[in-house]
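Left out: one protein chain. Kept in place: all the others.
As written, the chain order gives the labels A and B, with residue 1 at the start of each chain.
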Amino acid sequence: MIIDEYKKPQTIEEAYSILTTKKNSQIIGGGAYLRLSKKHISSAIDLSNLKLDFISETDDYIEIGAMTTLRELEINEITKKYFNGIISNSIRNIVGVQLRNIATTGGAISGKFGFSDLITALSVLDCKVILYKAGAVKLVDFINQKYNDIVEKIIIRKNNQIADFQAIRNTKTDYAILNVAVSKHTNNSYKIAVGARPGIAIFAVKAEGFLKTVDSSKENAEKAGLIASQEIKFTSNFRASAEYRQELCKVLVSRAICNINK
Amino acid sequence: MKIKLKINNQDKIIDIRPDEMLLEVLRKNGCLSVKHGCDTGSCGACTVLLDEKPILSCSYLAAKAEGHSIITVEGAQKKVEQISKYLVDEGGVQCGFCIPGLVLTVMSMEKELNNPSEEEITHYLSGNLCRCTGYSSHTRAIKKYLEEKK
Partner (left out) sequence: MKQVNKSVPKIDGMGLAKGKPAFTDDLADSNAIIVKVLRSPHAFARIKNINVDKATKYPGVECIFTHKDVPRNVFTRAGQGYPEPSPKDKFILDEYVRYVGDELAIVAASTDEVAEQAMKLIEVDYEVLEPVLDFEKAENNKSVIHPEKEPYTMFPMGFDASKNIACTYDMHVGDVDEVLKNSEVVIDKTYYTQAQAHVAIETHSSTAYIDHYERLNIITSTQTPVHLRRIIGEALGMPINKIRVVKPRVGGAFGGKQQIHGELFCALVTLKTGRPSKCIYSRKEVFESSFSRHAMRLNIKIGAEKSGKLKAIDLRVLSDTGAYGEHALTVFMIAGSKTLPLYNKVDAVHFGGTVVYTNHTPGGAYRGYGAIQGNFALESAMDELANKLNIDPLELRKMNMIKEGETSEIFKIMGEGGEGTAQIIESCKLDYCLKRGSEMIKWNNKYQNKNKKVIDDKVRGIGLAIAMQGSGIPNMDMGAASLKLNDDGFFNLLIGATDLGTGSDTILAQIAAEALNVPVEDIVVYSSDSDLTPFDCGAYASSTTFVSGNGVKKTAEKMKNLIISEGAKHLKIDVSDTIFDGKIIKSKDGENSISLKEISKGWLYNYGQAQKQLLAVDSYVGKKSPPPYMAGFAEVEVDTKTGHFDILNYTAVVDCGTTINPKLALGQMEGGLLQGIGMAVYEDVKYNKYGQMLTNNLMNYKIPTREDVPNINVEFADSYEPSGPYGAKSVGEIGIDTPPAVIANAIFNAVGVRITDLPITPEKVLLAMKKKQIK
């Protein structure tokens, strides 16, 4: 990575204006992933001075500032309290405390990494990404579209969902071979997201549909796992074969559903 | 570019490149205890404390550290000696390359976790790889240290 100039703007307007006027400029969150790239960055825009480092709670939402580190996200009482601690659980095995003290929520979302544990977890919650210019965007839409914008924060609706996160890793701190998040509303509707396929998290829509119509028995959880594993596309890489990922999907989805219904 | 930061409780103004990592800057400024072990943020050998929290100096832009306070093993010799005594006694320092980073992480663990279980200890320290010892001696030493400190 080469950086020509380093900027720490005092306002988000200023940051945005550099981002949109300077070719090859780049937002720096923690910078932990960017440094692995071979990018030549003209202006590095460090958001440290914009007070985007917060986790707060309103009546309806949890709000997480883009510069909140993954470590804060992991140990914060608010994130631990809701959704059976799925946010905290999903990121606790990312490398180590030292990396999680650097990597930011904004970076973890904007990177749109296929292996992302956080995106899989957030996908099953009612989560919106607040962009400086584009405003509030649903997480799925944010993932599927390109924005030349700044993530200010993410907001998650507090809606009594129960949720569970499952992942299989090689060593304990490796990238997930497959990760799965499942949530359930009071109205018996489920959200099932499967990530690290190795592609980014997508929804198991058919399995979600199936669960709407049946009771919460173990057999139905297993059936839902099977449906999910058949509707979702997996590919092979050196971490695992598509075939193995498909098997894991079946088991992890069903286990997550069972945990929720315990 | 010039940045202002505190290294081991000393105010410094340092000339850096905008893309320089904190690791290189610290080593250039005499903190040779900070080790380079990988290029990907995976090993923990480069751990330093930034405002008392452990970070990977290899993955942290020096420019980002502007205005912050950094502690390396050079700046915490007494505490390091207290912890290391247990590591040395248990045979937990083999080549020693991973140890400065480990000890700094132990220092912050001590502050953050109250009475940690063995599982919490290994989880907190899991970002510090060691290829020599097999880790068991570290765990024995750290448990003993925390126990006797009480």
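Methods note: a residue touches a chain if its C-beta (ideal position, glycine included) is under 8 Å from a C-beta of that chain, and two chains touch if they have at least 3 such contacts.
Everything numeric in this text was worked out from a predicted model, so none of it was measured.
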In the full complex, which of B:3, B:80 or B:146 touches the chain missing from this view? B:80
Missing-partner contacts on chain A, residue numbers: 168, 170-175, 177, 238, 240-241, 243-244, 247-248, 251-252
Go through chain B and note every residue touching the omitted chain. 17, 27-28, 31-40, 42-43, 45, 72-74, 77, 80-81, 83-85, 87-100, 103, 122-123, 125-126, 128-139
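Everything that follows uses one rule, which is that only the chains that are shown with their structure count from here on.
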Taking the mean of the CA coordinates per chain, how far is chain A from chain B in Å? 28
Spell out the residues on chain B that touch chain A in their complex, using ranges where they run on. 1, 17-19, 21, 39-42, 44, 47, 50, 53-56, 59-61, 63-64, 66, 105, 108-109, 123-128
Residue set of chain A touching chain B in the complex reads 1-6, 8, 28, 30-32, 35-36, 41, 44, 46, 48, 71, 92, 95-99, 101-102, 172-173
